[in-house]
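Of the protein chains in this complex, all but one are displayed in their positions.
Up next is chain A:
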Amino acid sequence: MGKENPAEKALNLIRGRLCDPTFVFRPLSGPPDSNYSKLKFIVSTSITEGCNNSILLLGPRGSGKAAVLDLVVGDLMEEYPDSVTLIRLNGLLHSEDNCAFKEIARQLCVEHHLLFSKMASFDENSQFIIAMLRECGLAHKTIIFVLDEFDMFAQASQRLLYSLLDAMQSVTSQAVVVGISSRLDADQLLEKRVRSRFSHRKILFLPPSREEIDSLLEHLLSLPADSSFPSGYVTQFNEKIKNITSDTRFKDMLKTFLNANSTVNSLLKFIFRAVSSMNLESGLLSLENFKTAFSSMLRQPKLEAVRADCSILELYLLVCMRRLEVKEQSSYNFISVMKGNLLIEFGLRNDESCATMKNNLGFYVFTEYKTIHDSFQTSDFYAQNVCLRAFEHLREREVICYAENRGQSQAGEYRPMKLLISASELHQGMRSHACCPAILLKLLDH
């Protein structure tokens, strides 16, 4: 009981932190030229001075745009308790004009404790919104419109955008329009007249730098010197974290991970997985946790299918298909693969022998194959129906598939097939296979 509890508590604490975007992005808001400060500056000048503004937040998904905006709005609501109203719209839900106006009216009603009627028409809604804007302008209350998925609002007629941005051109209203989008050319999607009313301020959310990542890791994973944790445990835990993060292997792994996706969100997922596989008995994180997390993040399902599931015969068939592919026969069927298999079995490589084999068409080449097999003593020879079953198994695992969907009349063995796995994946899978014969690897390379 004594030692389990701190570990579980620590685990819960860290997992809670990772799921809370406010906590994650708080340290990024320190420096004066961070996105947080820029955004806060623009919105707070609108609140204090009453001048209208419009901004666009751009960046890949998961880079923290909505989180930073929430931080800014939260802070401003604390600083100016009664002067801020927040209206949120989402491009996926409210891109249609009627819907959007209704939603704005509804949210305004909720904010100001008025009754909202669902039967209100479009005209009534827009009159209401104008009246509210005027009232709020007179009372020096700022309305912040947050438009998520801004590029979706620009797809259809841009009436909502025009109305909002036009309202901001008048002296009577006090509003800020914040658009969030992952498309970099979101403002090029706007019509000329809407774009002219937009004030061209853009804040770009770029992936964090190395120093920021290091400080973020420390911030997320260090336990606080709280009284609820035994103090020895806290120092031990933090020590371990420091050791791990300064380890070169960890740094290499992090670098490989960040080479594929560098957004904050993916980093959080990675850390979450690592932390979740923490050993509860020792109560400390270790490098192995991060390694397991890493391998589970960069999954290659087809490779695993090859590595874990395939029998030797199936590997043979895959290698044959690959060789046929290399010989630029883009469509091959079971029979040609079988012939290729025979070629491998006989170790025949030059073209003349291939020609003679091709001349020997027919289904019952197997009898000859079998006699030769007896003399060659390869242990991996199987009958045709066994091979057919192996083929079917590969097809179920979706490592191979039929090349065309028509031609049902043809017998299964004659239908053209193709590989769904690339050569490098096949190679890797075979190399990590438990008992792959060496001859196959050699044959794959040539």
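Points worth noting:
Following the convention adopted for this analysis, contacts are C-beta pairs under 8 Å (C-beta built on N, C-alpha and C of every residue); 3 or more make two chains touch, one makes a residue touch a chain; residues count from 1.
Convention: contacts and distances are computed from a predicted model.
Of the candidates "pyruvate dehydrogenase (acetyl-transferring)", "Phosphatidylinositol glycan anchor biosynthesis class S", "ER membrane protein complex subunit 10" or "Cell division control protein", the chain left out of this view carries the UniProt protein name "Cell division control protein". Touching the missing chain, out of A:D166, A:D226, A:E239 or A:E288, is residue A:D166. If you put the hidden chain back, the residue from A:S126, A:S276 or A:S311 that touches it is A:S126. Of the listed residues A:C99, A:A139 or A:L298, the one in contact with the hidden chain in the full complex is A:L298.
Screening A:K65, A:K102 or A:R197 against the full complex identifies A:R197 as the residue touching the chain left out. For chain A, the residues in touch with the chain missing from this view are 32, 41-42, 45, 49, 51-52, 58-61, 121-123, 126, 129-130, 134, 159, 162-163, 166-172, 182-186, 192-193, 195-197, 199-202, 204, 206-207, 258-262, 298-303, 422, 424-425.
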